[in-house]
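Certain chains of the assembly are absent from this excerpt, and the rest are unmoved.
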């Protein structure tokens, strides 16, 4: 199997995408934060009053998608054309599921951007709830869907 | 329960830590990436030859700890004094466990720094293996230990 | 009058604050964005439904305070200990007034941090309303109060 991000001397490289075709790339990633009942209830109670915990997480997620190439060493700088988010309340866990959808017309995919948005968005929820609950767990950060590009579509 | 990061109008704020005592703060966070057998084998084979996949992840994790206050909106800028990492191979999953330990002498804790390092380190492994396996899942990002500060120690 | 940020050859320098006393520094800055009636009404109507326009502005303002030394060339990197915001609706203008309060225990003041937070917060409101109104004007960005440090207190 081919480790595409390494050169012939086993040094990391930024893969050459300059000859790839331009296409519309879409990626959808999601992740879950499992929180204690008190923390969950605090967010739900707060939601009625402008919901700044989840709003802050959404904004952090969108901003993080734009920092992906700064954070992940071999990622290309990209000009994302769209970022959308979805937050689902999971009262039975209890917890929250964050989904981030990124789009680009370009030569390489936007999976890392979507995954980075999910990760930072969930960490932001953690940050805003950690005075209540330090035992929260972030899990199931994963690619849900990807389209565009030579490697074909992916659907979990 | 108290949402400490919100003001009386339910707007986010950066909590005032100016009157907290200076103390030595330590945080240990960990997380796991579950990968396919092919991807796992590629990393292990590569490890014999300088191991740049895991080395890149470690460097990305350390650098990310320094970007925490840029990424997580209500986090304070901090002057971390130490970052250490550990990567454990999990051949039975298969996958990898990344642990990040952060230290600071200061007025607020470094949990978010450790958790951000773990998240970005695992995303870097994902990035370097995604040509082999798009179904990888990041999970169990969690605080393992925290000491220092008024809220007392935490051990999972 | 002394241009403190220039050296003897008229080149910019970062002023040496290393011998200044540590003290608690507080700065309060404010600014106004004047918007059209339609844009104002859209924000007010939206406020009832979680208010993301103003919430986004507040988050952008807080994050910008942390980028001040990156943006203003001669500013020192600082570890702000607190950032609070206030948004006042001005129905008669119509418009919005944003106030940012920053705190630090350190060797130099946090006026630029408060002023940068106000500026970016107001630009964020502009961004979110510009599809409705391109004629909005940002004005009266100014220091309201400053305390701490050798130069004494300032109150407008």
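Order of writing sets the chain letters: A, B and C. Residues in each chain are counted from 1.
Definition applied: a residue touches a chain if its C-beta (ideal position, glycine included) is under 8 Å from a C-beta of that chain, and two chains touch if they have at least 3 such contacts.
These figures come from a predicted structure and were not determined experimentally.
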item: Where 3 copies are displayed, count of copies in the complete assembly; value: 6
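The definition used in the following text is that only the chains that are shown with their structure count from here on.
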item: Chain contact graph, described as a line, ring, star, complete graph or other shape; value: complete
item: Computed distance of Cα centres, subunit C from subunit B, in Å; value: 31
item: Centroid distance [mean C-alpha coordinates] between subunit C and subunit A, Å; value: 30
item: Contacts with two or more other chains, residues of subunit C listed in rising order; value: 55, 59, 63
item: Subunit B partner contacts - residues on subunit C that touch it in the complex; value: 24, 54-55, 58-59, 62-63, 65-67, 77-87, 103-105
item: Contact set on subunit A toward subunit C in their complex; value: 50-52, 55-56, 59-60, 63
item: Residues on subunit A engaged by subunit B in the complex (per definition of touch); value: 1-6, 10-12, 31, 38-39, 41-42, 46, 49-50, 52-53, 56, 59-60, 63-64, 67, 70-75, 111-112, 115-116, 119-120, 122-124, 126-132, 134-143, 146, 151, 154, 156
